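Written below as structure tokens is the structure these notes are about.
One protein chain omitted, others in place.
Each chain carries a letter (A and B) given by its place in the written order, and its residues are counted from 1.
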Amino acid sequence: MGYETDTDADDERRVRELFEKLYPICRSVTGPGLRESLGILRQEFPLEIEGVSSGTDVFDWTIPDEWRIHEARLVGPDDEVYADFEDHNLSVVNYSAPVDRRVSLSELQSHLYSSEAVPEAIPYVTSYYERHWGFCVPETVRESMPEGEYHAYVDSEFVDGELNYGHALLEGETDDEVLLSSYLCHPSMANNELSGPLVMALLYDRIADWDDRRYTYRFVLCPETIGSLAYLWRYGDHLRENVVGGLVLTCLGGPEPNLSYKRSREDDTLLDRLVEQRARRGEPVETRPFAEMFGSDERQYCSAGFDLPVGQVARTVYGEYDEYHTSADDGEFMGFESLVESADWIADRLWEFEHAGRQRNLEPYGEPMLSKRDLFPTVSDWSDQTRQLTGVGELSEEKFFKRVLLVLQYSDGDHDLVEIADERDCTVEELVPIVRRLYDEELLEPLR
Amino acid sequence: MGYETDTDADDERRVRELFEKLYPICRSVTGPGLRESLGILRQEFPLEIEGVSSGTDVFDWTIPDEWRIHEARLVGPDDEVYADFEDHNLSVVNYSAPVDRRVSLSELQSHLYSSEAVPEAIPYVTSYYERHWGFCVPETVRESMPEGEYHAYVDSEFVDGELNYGHALLEGETDDEVLLSSYLCHPSMANNELSGPLVMALLYDRIADWDDRRYTYRFVLCPETIGSLAYLWRYGDHLRENVVGGLVLTCLGGPEPNLSYKRSREDDTLLDRLVEQRARRGEPVETRPFAEMFGSDERQYCSAGFDLPVGQVARTVYGEYDEYHTSADDGEFMGFESLVESADWIADRLWEFEHAGRQRNLEPYGEPMLSKRDLFPTVSDWSDQTRQLTGVGELSEEKFFKRVLLVLQYSDGDHDLVEIADERDCTVEELVPIVRRLYDEELLEPLR
Partner (left out) sequence: MGYETDTDADDERRVRELFEKLYPICRSVTGPGLRESLGILRQEFPLEIEGVSSGTDVFDWTIPDEWRIHEARLVGPDDEVYADFEDHNLSVVNYSAPVDRRVSLSELQSHLYSSEAVPEAIPYVTSYYERHWGFCVPETVRESMPEGEYHAYVDSEFVDGELNYGHALLEGETDDEVLLSSYLCHPSMANNELSGPLVMALLYDRIADWDDRRYTYRFVLCPETIGSLAYLWRYGDHLRENVVGGLVLTCLGGPEPNLSYKRSREDDTLLDRLVEQRARRGEPVETRPFAEMFGSDERQYCSAGFDLPVGQVARTVYGEYDEYHTSADDGEFMGFESLVESADWIADRLWEFEHAGRQRNLEPYGEPMLSKRDLFPTVSDWSDQTRQLTGVGELSEEKFFKRVLLVLQYSDGDHDLVEIADERDCTVEELVPIVRRLYDEELLEPLR
């Protein structure tokens, strides 16, 4: 594949340790928990951290004040503590307003949240843009709550601060960029929060280790929705001009054996078609249309005004598993081996993507003479001969020669390598060694 | 649907009464019967009536002289009257030349027309552009005609006059026009003559009653072929510039339960695709390709030089029923309830069409903030919530939100609402309340 990796076991240990540091922190779309998390990740790869001030108008939105949460506790008429932020940071509604009131159980109901689907877990509820207080409890707890007067106590404040995000660049031979983006904002969740940043840390190293790199890689970590909007507000023009492909990383762990790729709004970008080609060939990946509309920051990156060629990749997809947005989405549910597998698969696709674009045949008038370059035998009797190709294995001389001709004949600036591979019923990955050999022979060059 | 209708029973009574007045008149492509018919219809909706003089060259054609028919009778050797214009105006070939001759039965044969398919009915035969005399009789009568000398008598004349048509406009917010056209020229036929004008009268009122109207509606009644050619000769440049969609109305009654839509020459205009979408979803409509070539005035409107985006809608299609072009195509065959159903269905499609075009998202940079507009809940726990939408019924908050996002994300000027609805596997009709709400919120505007 052109790059060296640590062993999978080392990678698994690495993400597990990183997870232990990040999981307990109470993150939100702003605030100290978000900054602390970015700081920890900066030790893994060179994130530059920036901020946008509260109150700033960002397109149709406004950056909210920072939320600071100190204490939150719901005590029953029996002095039982039914929800306590100290026990689990999901116990309080994220961005809950402060409250210190005694309320009846029935009055409390509209401030109380639980999940019927996972009755033992605490659900994750937010109210970022309208002041509201509330507690989240397991459904089993809620059912046990007696009538009587409850003490609802939330000690939180809203502070004029900023929204933070981090980003890093790995420069390549061209200014064309591949955007890799994930989010940080959910407190104490695993698959739907930390799987993205953890896989990103692995990807950074894999891509940094490639022999060469045609594209520049941009790694972005931001709060979901409002964070990617803020990032687009700052860097949208640059991205629109330079991004040639990208992926939002989300939910990359969990029990699902296959990866799941959500196509971009354009539906047929080079990366969309490259992944479709793998899916069509029965590989462990499925694809979803952009039009499903639920999702992550691709909703912002692909919005009509930017329309970036960015897909999304997941494994155990948000909304399709009961533990989603509850305390049951924890490290055990997510797993660590699957994160490493996700990173491997994504790195392989990006390596394919590096070569998948349109090419120009530099000897387009007739076929170039291949035998003088050892790309074809000099004597016409060669039916038994084979070649060894890195990453592809043994190939008959006939198959090799047909693929060389195919790449040359269709490298006219109109066909990209995904289309060319389709003609030969193979993958871009299988053509990469041929393409690289033709680069070396100065018979081919990549086009933007 | 945004408009009020009389009850269906009222409508049925109205078209039945109108039919009684129009049916007995001997119409042709020119002449007093045509003018009388236009005059009756003018009392239903404000038709302006115009004429093009006989002898005028209209593209490759020439407007013929007016035909005036006074008497026509075929009397046998047994003094039996075998055909009499006074009994049925189909008894004489339409545009028959005058004749007053005694001829043998065998000589008569080439001037005698009957229908094997419907032996009891008088067939409808014309000879507009070459002088020819003739009689039409039931096949049963023809078989009974004895040898001997017949008296063929037609008292008709050809007069330098004009060809008439009528048209009316219902103005809308834009100059973009929807063309609704039907024909008047067949004497005493119902499904293949009066069904079109009768449905047009109903449609005029339905469209006039809408709350608002994006397009201007043009209603045209003209003799078939030569009449639409004359209309195009006068108004073709204007139509080519302004018509964004249209329908030729023909054969809208009869026993067929489903409507049948003939696509335009372009085959994939907005209206073509809108109707295809309904058909694909199993609704009571089928579609036919333009390439079938038989048809009505869409053959002229869609001709290469004009190429208007005009389809044709029918129910019991010309040429596909035995009674076609015979005296058996009468009021009973046509029915009146089916006319009202046809008008309802067409009005619904036009209402869809009003909203089906490309839209522009006015906040295209990222998603607009929906919760501040009550288009999305402020607290993230909303799985059980629903909304009520006019004409659509109850929709889960999730479905509603996905549709809102879908419309916004794809309203980039490239996708029209038919394509957008296809993405969500629903109809344009189901998206109309959402689109209208987004207009109200100033998040969306229609594009031409």
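Just so it is clear, contacts are C-beta pairs under 8 Å (C-beta built on N, C-alpha and C of every residue); 3 or more make two chains touch, one makes a residue touch a chain.
Since we're looking at a predicted model, the values are computed, not measured.
Peer 1: Quick one: say which of B:24, B:284 or B:305 touches the chain that got left out.
Peer 2: Looking across B:24, B:284 or B:305, the contact with the absent chain belongs to B:305.
Peer 1: I'm checking contacts with the chain that's been left out. Which of B:148, B:289 or B:393 qualifies?
Peer 2: Considering the complete complex, B:289 is the one touching the chain left out.
Peer 1: One chain isn't shown here. Among B:19, B:67, B:113 or B:401, which residue touches it?
Peer 2: Checking the options B:19, B:67, B:113 or B:401, the one contacting the hidden chain is B:113.
Peer 1: Considering the whole complex rather than only what is displayed, give the residues of chain A touching the chain that is not shown.
Peer 2: 361, 363-369, 371-372, 378-381, 401-402, 405-406, 408-412, 423-424
Peer 1: What residue numbers in chain B mark contact with the hidden partner chain?
Peer 2: 59-61, 93, 113, 123-127, 129-130, 132, 134, 225, 228-229, 232-233, 236, 265, 289-294, 299-300, 302-307
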